[in-house]
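Just below is one structure, and these are the notes that go with it.
Note that one protein chain is taken out, while the other chains of the complex remain in position.
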Amino acid sequence: MPTQKTVAVTGNVLVAEAFRQCAPDVVPAYPITPQTTIVEEFAKFVANGRVHTEYVTVESEHSAMSASVGASAAGARVMTATSSQGLALMWEELHIAAGMRLPIVMANANRALSAPINIHCDHSDIMGARDTGWLILFAETAQEAYDNTIMAVRIAEHHDVMLPVMSTLDGFITTHSIDRAEMMDDETVAAFVGSYVPENALLDTDHPVGHGNFAGLGGPYFEFKHSQRLAMERSRGVVKSVGAQWSKICGRPFGVVEGFGMEDAEVAIVVLGSTAGNARHVARGLRESGVKAGVLKIRCFRPFPYAEIAEALKGVKAVAVMDRSESFGAEGGPVFLEVRSALYDLEKRVPVVDYIYGLGGADVKTELIERVFTDLGEIANGAAAPAGLVYLGAR
Amino acid sequence: MSWDISGIDHWRADDFPRGAAIPDAGNSRDYVTGGWRSQRPVRDDAKCTQCLFCWIYCPDSAIAVGDEKVGAFNYDHCKGCGVCAKECPADAISMVPEGCELPEVG
Partner (left out) sequence: MATIKELSHREDRLEGGHRLCAGCGASIAVRQVLLGAGETPIVAGCATGCLEVSTTIYPYNSWKVPFIHNAFENSAATVSGVEAAFKALKRAGKIPADKKVKFVAFGGDGGTYDIGLQSLSGAMERGHDMVYVCYDNGAYMNTGIQRSSATPMGAWATTAEVGKVGQGKPQRRKDLTSIIAAHNIPYAAQASISDWKDLAAKSEKAFAVEGPAFLNVFSPCPRGWRIPYDATVEIAKAAVGTAFWPLFEIEEGTWRYTKRSVTRENRKPIEEFLRPQGRFKHLFKEGNEELLAQVQSEVDWNFEYVLKRCGL
């Protein structure tokens, strides 16, 4: 019988608890703000003998992911965590982990990238990893970070997937704020994630296998990339099914996109991560005054839920996409580009405006979100959409 | 284990072992590099003192040993570098130019 207890802890503490409950064999980790308290909490579990994990305190994030690749290919369940510059330093290894089809699970504390150096939340780091072949989940709250992390293990290790998964939470806003959450009992989580049964493990020395081979010079590199695409496509169903199973156990909803007021919304904001809460708060107020405002939160960014997004937005008169990262020189931020592309096949064209916001932890005040809804209202009533993207709240 | 790759040129994405793994360690035994050779080592067994230097210096694992004695050259793998001939303290190995009967490259 699943038993949950209510806790008041930070997002990072809950992620560390999720790690412990998933019982990784190996955790290679390197500290970086604001991920640090995840690896600190986990170090306590190690020191107190609460996990059997081999905790490898590597000398860089590059080595953290390199050791993760080695340990995963060896046949271990592997989890790690990083942020920002650390994720950027791992870039090469992220591709390798996915290309070698290793079900590593990593938490990322979403943080701005240098320069100038900054330690606060935005999505520049994670958006840089969007084409690396990892599945990417976004959490709005500490609770979602906890649930996503547990689900990530099941999804990654699913036979039809076998791809690495990132479970992300917004730096400081979610990683460091104390939040109310429900934590599942250890046995239920252990039973849910099960034990990892590797294939082609390096440590099966009686059946030696070669990993990381060279597929150039006319070799089947192209076919291997295709197989990654096929696995990523298969993961769409797995994410939903694992989400539904966990949802049934814990009693909390899970959707690859989650809507608020989308049943009849005329104006809607598409958003990822912690800002979804602010957006809902504003939309709720607007709805009370008769504005049909909606919020569409993307919880699973990879694979990108383009069909679900098109379905949710097809009746909307104006859409704002909130991008907490830049794609300099592109028509808009990464989320905008993908959302607008998802809407391309709709019969009726929906105006979409891109708002770049909150870079480097710039405050996301409710007035700013109100302004976005005001803009959308005008566009819905026939006003021209702004030419180009809007730097929301910039001086 | 033996991994049948006879149809590999027709395999589609999901036919390959996941992640480009090769489940047959050491299967390059089936790959012929002997065609690279322009000269082949030939041993005069009467001169050979069984010091095994040729074996321990061979870059291509192409000299068999058994019972503490050198065996045949593996001409499928030998690239004809001539290290064995040069390092043989008994001058028992000579390098002979290859004719036209080169093995096929796999």
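First chain written, first letter: the chains are A and B, and each begins at residue 1.
One rule holds in what follows: a residue touches a chain if its C-beta (ideal position, glycine included) is under 8 Å from a C-beta of that chain, and two chains touch if they have at least 3 such contacts.
Since this is a predicted model, take the numbers as computed values, not measurements.
Colleague: If I consider the whole complex, including the chain that's not displayed, which of A:Q21, A:S63, A:S83 or A:S124 touches that chain?
Modeller: Considering the complete complex, A:S63 is the one touching the chain left out.
Colleague: Which chain B residues touch the hidden chain?
Modeller: Where chain B meets the chain not shown: residues 3, 5, 8, 20, 22, 24-33, 36-37, 51-53, 55-62, 65, 68, 74, 76-83, 85-87, 95.
Colleague: Residues of chain A in contact with the chain that isn't shown?
Modeller: Counting only chain A, the missing chain is touched by 25-26, 28, 52-54, 56-60, 62-63, 66-76, 78, 92-93, 96, 202-205, 208-215, 217, 219-220.
By definition in this document, only the chains that are shown with their structure count from here on.
Colleague: Please compute the C-alpha centroid of chain A, do the same for chain B, then give the distance between them in whole Å.
Modeller: For chain A versus chain B, the centre distance works out to 50 Å.
Colleague: Can you tell me which positions in chain B touch chain A when the two form their complex?
Modeller: 1, 8, 11-14, 16-23, 25-26
Colleague: Flag every residue of chain A that touches chain B in the complex, lowest number first.
Modeller: 99-102, 162, 199-200, 207-213, 215, 220, 223-224, 226-227, 229-230
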